[in-house]
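Excluded from the complex is one protein chain; the other protein chains are retained at their positions.
Just so it is clear, A and B label the chains in written order, and each chain counts residues from 1 on its own.
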Amino acid sequence: MKRLFYILPLVGFLVIGAYLGVGLTLDPHKLPNMLEGQPVPAFDLPGLEGRDGKGFSNADLLGDVSLVNVFGSWCVACRVEHPFLMKIKENGWVPIHGIDWREPDRNAGPVWLRRHGDPYTLIGDDPRSIAAIAFGVTGAPETFVVDKQGIVRYKHVGPITEQVWAETLKPLIDHLREQG
Amino acid sequence: MIAELGHFALILALMVALTQGVIPLVGAQRNHAPWMQYANQSAILQFVLVAISFACLTHAYVTSDFSLVNVVQNSHSTKPMLYKVSGVWGNHEGSMLLWVLILAVFGAAVAMFGRYLPPALKARALAVQALIAVGFYLFILLTSNPFQRMFPPAQDGQDLNPLLQDPGLAFHPPMLYLGYVGFSMAFSFAIAALIEGRVDAAWARWVRPWTLAAWCFLTGGIALGSWWAYYELGWGGFWFWDPVENASFMPWLIGTALLHSCVVVEKRDTMKAWTVFLAIVAFSFSLLGTFLVRSGVLTSVHAFATDPERGVFILVLLLIVIGGSLTLYAWRAPQLKSTGVFQPISREGALLLNNLLMGTAAGVVLLGTLYPLFIDAVSGGQDKISVGPPFFNAVFIPLMTPMVAAMAVGPLLAWKRGDLARALKTLWLAMALALVFGIATWSLQSGQSPWGIVGVAIGSWLAIGTLIELADRVRLFRIPLRDSLRRLAKLPRANWGMTLAHFGLALAVFGITGAGAWKVERVQSMRPGETVNVSGYDFRFDGASEKEGPNYLITEGRFTVTKDGKLIAELAPEKRIYTVRQMPTTEAGIHTLLSGDLYAVIGDSNADGSFVTRIYFNPLVVWMWIGALTMVAGGALSLSDRRFRIGAPKRSAMPAGAQPAE
Partner (left out) sequence: MRFVLSAVLLCLLAFPALAVQPDEILKDPALEARAREVGKDLRCLVCQNQSIDDSDADLARDLRVLVRERIVAGDSNQEVIDYVVSRYGDFVLLNPPFKLKTYALWLGPLVIILFGIFAIFMFFRRRGDVVAEGGAAMPARDGLSDAEKKKLAKLMNGDGQ
């Protein structure tokens, strides 16, 4: 019994050590997707300049599988993924809608899009993070896969690359389309 | 050239450490004197080599040698010299070099000043110290080499994070490291004792000075960090229960427990296995802290840039050092026999209570710090939670309150069997005054905070109780005053040390209570000439101006503070932009009074020419720093006690109970 006492610290440490080891493989910054399986939150954003006043609301997300991409002109990684978003648009694989998040002024977004290309079908202007918070966004770029019934199926944090598209997004989108 | 010299010196240090880790151990096992002696020489040589290495890195910073990657990443030619030097340790690689330097310092110090240590114990302890160093030398040389060159050299550097370009923060890491790396020595002694198979009063006496020195530095280092946060972060906060703050606090809690536990081993020949365990745990927490800061496993403001490879290396190091030591402990500790017995109500009992509460506190802080990781791992990366100040405050304060209360009673109890009734009766004045002050606080305070009342009451109890204990020891008012004074003068320094340290904590409790419970804040936009009243003081905003510093631009605001028309202070808070990294910082304008700090911060300017200003009155804050300094002074005083420096007499001649009462 007494011996048992003396082994306890070692056992305790090994347990902690195991968790620390596992911890090395995890990313403490990656937050869970609270919206998975939930309907898209209600939002109604005004549009950007030069887009015929068309805004973007959750009602627009019914009928087809779509991507909702949160971006901003200040966001460096968004520029990294942007060419690939343009490729998606050119090939018409899936409609991409944009939430232009926290722009310092009304011109920043349109200017940036003119410069780098505009892959978005609809764009909402979200200077005060109303929609971003509703989606549980903590950074840009973040992209949500929404199905035909307006249910959020997946959230991708970070830039979308060829690999991400091929391995994760495309199969999911195809699957959701089949489901009808 | 110099950098290569530094690199080479480090490699040599590794080789020396390798031999130091083996030869003395074998020598101690075989009782071969020259091989045991080797530990002394190699420890000093190791120190010299690491010091050379560190000096070379410092030289590179001081001369702004931008052919070294490390210098490029963390320095800039326009940086003031003080921060060029402190930049040496303001980054991962350089701070690891500081780490091993301190490890070597303690080893060399034991080699040089531990004249009265029995050769076998000393040899083994130094060997263990060297083995730990080997692990860290390898870590630096293989994953975190500060001497890496780049070609072609950069034109200039990327500057040091502006937050670190500050006098307080320049000295914070060295002090912290002297603290928690210093606990390595207690650890090494503990392992040596386990290998030898015996722990006795002499061992406790030998361990104590090194542990005490480390504790003093750690206390100072933590206080320095808190002080920096207080004046730099712009709103008077000083502790955030951030994982890396916790990583330095846990060794402190265990180190304090260890100091008290050593006393019991020394005086009463009991609680040995527990004390050895504490010595192992204290340094283990230090190692854990190193892991947490540098592995990316937890989110923290303090974390260095992380790298999974480094994380794995340190984890393996942890497994070997901590796992190995705890295995040795499980195997050998049951053989440590104690002879002393004591009643639960006794001085030993009080020290045991200290250990219980400190140990639990450390355990609780560990739990809270690691819990998010636990949830993350168990859920396979799917679930994340946060454990923030609300949790830590909720569990820590109820643990510390009884401990602070017990601190006044403990020293008044006799060894072996204490008279609690008599002790409490002696403290009647402390009890009465604590009640009086508590009630006064309750009636005076504007923001009904129950913890404010508790804090004042318990702080008074401890402060007055400590003084009463001193008075009791010199039999004040019971014998002629002259005799009392003579006794006072003759009191061993260790006694004074205890009194000061305990009193210092009481002062710190006052400070923490005031700053935590009754802070007043006013946030508004002010135009030049406008006045805001905070806690009876009138702050008049006198406008802002633009200036230039050595490597930053300044927006300086000016405030004139008066009370009832009388001028109290002029404050000049700044908002700085460091040009290289384009990073802003705030410097608060602070005027310190004994009753509290007048604290002003200047924020952004508005379109209409007004500025956002934040004005605070932070009550009693200065007592936190005075309290911390007092604690360190108490520790230092204890350290200077001749009994420690002369060292314990040889083991065989050690009489059992003939110690002066302490």
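The working rule: contacts are C-beta pairs under 8 Å (C-beta built on N, C-alpha and C of every residue); 3 or more make two chains touch, one makes a residue touch a chain.
Since this is a predicted model, take the numbers as computed values, not measurements.
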For a quick check of understanding: of B:G6, B:P24, B:G255 or B:G359, which residue touches the chain that isn't displayed?
B:G359
The one residue from B:M15, B:M583 or B:I626 touching the chain left out of view is B:M583
Determine which one of B:A154, B:I375 or B:L593 touches the chain that has been left out.
B:I375
Touch with the omitted chain, as defined above, among A:M86, A:A134, A:I151 or A:L172
A:A134
For the chain that got dropped from the picture, name the residues of chain B it touches.
161, 163, 197-200, 232-235, 237, 240-243, 299-301, 303, 335-337, 339, 341-342, 344, 352, 356, 359-360, 363-364, 367-368, 371, 374-375, 378, 383-391, 395, 399, 521, 523-525, 583-586, 601, 603, 612, 614
Chain A residues touching the chain left out here are 5, 29, 31-32, 34, 41, 75-78, 102, 128-130, 132-136, 138-141, 158-159
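The rule we apply is simple: only the chains that are shown with their structure count from here on.
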Based only on mean CA positions, could you tell me how far chain A sits from chain B in angstrom?
42
Inside the complex, what are the residues of chain A that reach chain B?
2-3, 6-7, 9-10, 13-14, 16-17, 19-24, 26-32
Residues on chain B engaged by chain A in the complex (per definition of touch):
273, 277, 281, 284, 291, 295-299, 308, 311-312, 315, 318-319, 322-323, 326-327, 329-330, 333-334, 370, 372-374, 376-377, 381-384
